[in-house]
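Notes follow once the structure below has been shown.
Of the protein chains in this complex, all but one are displayed in their positions.
The chains carry the letters A and B, assigned in the order they are written, with residues numbered from 1 in each.
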Amino acid sequence: MNMLECTKLTKQYGSLTALDEMDLTLESGKIVGLLGPNGSGKTTLIKIANRLLQPTSGELKIAGEVPNEHTKAIVSYLPDRTYLPEWMKIGELLEFYQDFFEDFDMARAQELLKDLAIPSDRPMKKMSKGTKDKVQLILTMSRRAKVYLLDEPIAGVDPAARDYILRTIIANYEPDALVLISTHLIADVESVLDEAVFLRQGKVILHESIDSIRERTGESVDAYFREVFAC
Amino acid sequence: MKWEFENGRPIYLQMITMLKESIANGTYPPGSRMPSVRDFAIEAGVNPNTVQKAFAELERDGLLHTERTNGRNVTEDQAVLHRLRSSLAEESIDEMLRRLKKLGMNTKEIEELVADRADKNDALEGRPAEGTGEESK
Partner (left out) sequence: MLGKLIKYDLKAGQRYFVPTYSVMLVLAAVIGISSRFDRNAAGNTNYIFVISTMLFGLLIMAAVILTIYLLVDRFYHNLLGNEGYLMFALPVNTATHILAKIITSLLWMLLGCAMVLLSGLIIAALAMTMDNWYEIMKMIPYIFSRYQFNGDAFMQVVQVLLVGCITVVMGVTRIYASIAAGHLWSGHRILGAALAFIGLTILEVIVATTFDPAGFNTSGVLPLCLYQLVWIVLYGIFTWYVLDRHLNLD
């Protein structure tokens, strides 16, 4: 089914157009890469899907509904920053997620955190940036959600951690869910994706399956991306 | 931990090739249980749908079959396995013939060269393993 649908979606900040009459339909059960240079509108799109921004015109729907508290219950969002309260400890964070999200899988989260070997009374502010990122990822992927929106999950992260993050995503996403990964690091992510969406200046210029791109161009999606977006 | 794939071809096709070789050379022995799609995807660092496509293709070829107990097993049908080995060998040979023909060799030259190298290869393997220096990482 169509989990995310944009119809002529537009977002303007004063004179700056972040999204320009964007049309896009994404189905469940796919891992989709939202690929584009910085400023192409990736984060804006994801924020609108989470109701952190309102469109200037046009529509975005999650599972047929305009974003509201019901869609938030089925969307698991990983922002591209540290968003968890610094004072909270691991144990408290787990409790928090369980309190507010019905689809939170506590057992799974605890299992994944065990591998990181963080004591449950350690507060966020005493963790390194890399560990914080992993904690946030684990909490996000431990939800049995219908849509996962991951904004730059591997940016600013060393290669070993990147593998860990991608493996965690593959291993834990709910099988019929839509996973949207926004990134500009395409080479690392390509083998994990089903489909690619190229975004340029707020418009979708390509939406194709990875295999089809590779067959058609004889290149990797990363190489093709570089050609398309060459400055 | 991630497998390496080359760029121009769809990953699922490359995976099919790799799996066929693994089945042919006994890495996945006849009758053995294949890992689940998801476990395989995690191990290889790829999308589970890609693995699913590859597995489905191998099933169509008769190399894998689904058990009622929710898993996939490698076939035990010797005829099928023999056909697989043959077709993989044929691909290798065809590829080699293409390249050597490009170098300007004719069939007779190729046949002689193959026989010669095969003998040398046997002789090498006949010798007991040296142990030092011969095998490097």
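As a convention for this text, contacts are C-beta pairs under 8 Å (C-beta built on N, C-alpha and C of every residue); 3 or more make two chains touch, one makes a residue touch a chain.
These numbers come from a predicted model, not from an experiment.
Peer 1: Given the contact rule set out at the top, which of the displayed chains would the hidden chain touch in the full complex?
Peer 2: Missing chain, whole complex, touching shown chains: A.
Peer 1: Which residue among A:101, A:148 or A:173 touches the omitted chain?
Peer 2: Of the listed residues, the one touching the omitted chain is A:101.
Peer 1: Please pick, from A:8, A:81 or A:129, the residue that touches the omitted chain in the full complex.
Peer 2: Once the missing chain is taken into account, the touching residue is A:81.
Peer 1: Check the options A:17, A:50, A:110 or A:131 and report the residue that touches the missing chain.
Peer 2: A:50
Peer 1: To test your reading of the contact rule: which positions on chain A touch the chain that is missing from view?
Peer 2: Within chain A, the residues touching the omitted chain are 47, 50-54, 68-70, 72-73, 75, 77, 79, 81-85, 87, 92, 96, 99-101.
As a working rule, only the chains that are shown with their structure count from here on.
Peer 1: Roughly how far is chain A from chain B, going centre to centre by Cα mean, in whole Å?
Peer 2: Their C-alpha centroids are separated by 36 Å.
Peer 1: Within the complex, which stretch of chain B touches chain A?
Peer 2: Residues of chain B touching chain A: 1-2, 5, 7-12, 38, 41-42, 44-50.
Peer 1: Taking the touch rule as given, give the residues of chain A at its contact with chain B in the complex, in rising order.
Peer 2: 29-31, 163, 166-167, 170-171, 175, 191-194, 210-211, 214-215, 217-220, 222-223
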